[in-house]
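A selection of the complex's chains, in situ.
As written, the chains take the letters A and B, and residue 1 is the first residue of each chain.
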Amino acid sequence: MFDIKIDDARYWRDCVGSIVSLVDEGAFNISKEGISLKAMDPSGISMVAFFIPNKAFSKYDVDKSVNVGLNLENLNRILASARNNEQLVMKDSNNKLSIEFIGENSRRRYKLPMIDVKKEADKEPKIEFESKVELKSDLFKEVLKDATSLSTLIGFRTEKDNFRIVAKGDAAELEEDHSGNAEFVKKMEVSKPSTATFNLEYLDRIVRACPQGNSISMSIKTEEPIRIDYKIGDANLTYYLAPYMES
Amino acid sequence: MFDIKIDDARYWRDCVGSIVSLVDEGAFNISKEGISLKAMDPSGISMVAFFIPNKAFSKYDVDKSVNVGLNLENLNRILASARNNEQLVMKDSNNKLSIEFIGENSRRRYKLPMIDVKKEADKEPKIEFESKVELKSDLFKEVLKDATSLSTLIGFRTEKDNFRIVAKGDAAELEEDHSGNAEFVKKMEVSKPSTATFNLEYLDRIVRACPQGNSISMSIKTEEPIRIDYKIGDANLTYYLAPYMES
């Protein structure tokens, strides 16, 4: 049994948006501490680990830890109806998730069936990263857009005082150099220069939900998966994306 | 012979928009009292009755009642060119409708052929409705949008003090309860609780042209066609839509 209320329905919509951009179904674990979800995308090259602490909710009655498997695309479709100044209440109700939007003069209740989600061993990879770069999300999204117009891949290379972004396409190539403490690169720690190349579409889907003005942290090790972290309010998003290896 | 002038060309564009969303051709009856049009949509499940009184026009020279059959989609395409602060003059001209936009420094004249429109017996159904609900158009359009993301049908149920909206889809179901005198439900008269289900796409096309902030009135009787009324300025729109019957 759980009975959870969040004061800003649109905030929960944004949280779910950060998951559904990668995976179309998954199981939320609702425990006393908060709500978490770990899942790999269907292709298996990326994973998302989501956690939001109980303090983000204005009411959080959870008697024991429970798994709630959902079609996330349908959940997303329901949350898209969130209007300004609406609260959201989530409860379990006969193997369905009851989602109620409460406005000043109206109540709108959706019921979404719970589903069985195949439980994978969603362990986060253990990697000793060599570099960490903290980027301003808005500008990073622009960089991804620029690179997408030329290529399907993007390469990152960290050096002592420089963060290089490379995108090579048939038509043209792009090379960007950024030094630390600038408007775009907020912070940079490089214990060892590292370089790796990633699928642009997945990167774009990973960072899409990061709110404007927030920071995106990227942990990099040569030819290893990249780890990407950002926050949406109190919620923590961690993603891993496997590197592209030339065959 | 008729010679009609309207001071705001965009207003007439909006009026025609309320018809063309359901029917692609129709005959305007231009009489001394005003301009009217009745037509069923090609599928025969809905009808529109439009009337605008002569007082809505700044010039209204009509010597006798005349029917002007038009391809309404082409008329709509022409009216889409209406610019801010343009007047509109409509005249008959050799079996064509002359439509002239008059701006401060320019005149733009379109000619649209009149066509024969098969005259149907467009009698409005006589129904003794059991309930009447008056809704704020903007919010009702949002409700239709929410329901459309889950289903192709929408059900209404009126009770003494409650107006319930239901949409059931394969993925999830939506249930909304509204009591009277709220921001959304402006007024409610229920002589007998009534319930009926309708095609969402047609409902959406029916209310699409209702201006922001206006009221939409719905008259309901269990398992009978719904009647929907709203105004665009001086123009009156009445629509009927047959209920969906489970087979």
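Basically, a contact is a pair of C-beta atoms (placed from the backbone, for glycine too) under 8 Å apart; a residue touches a chain by one contact, two chains touch by 3 or more.
Just so we're clear, the structure is a prediction, and the values are computed from it rather than from any experiment.
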item	value
Homo-oligomer size of the whole complex, from 2 visible chains	3
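Just so it is clear, only the chains that are shown with their structure count from here on.
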item	value
Touching residues (chain side chain B, partner chain A) in the complex	142, 145-146, 149-150, 171-178, 182-184
In the complex with chain B, residue positions of chain A that touch it	71, 74, 77-78, 80-81, 83, 104-113
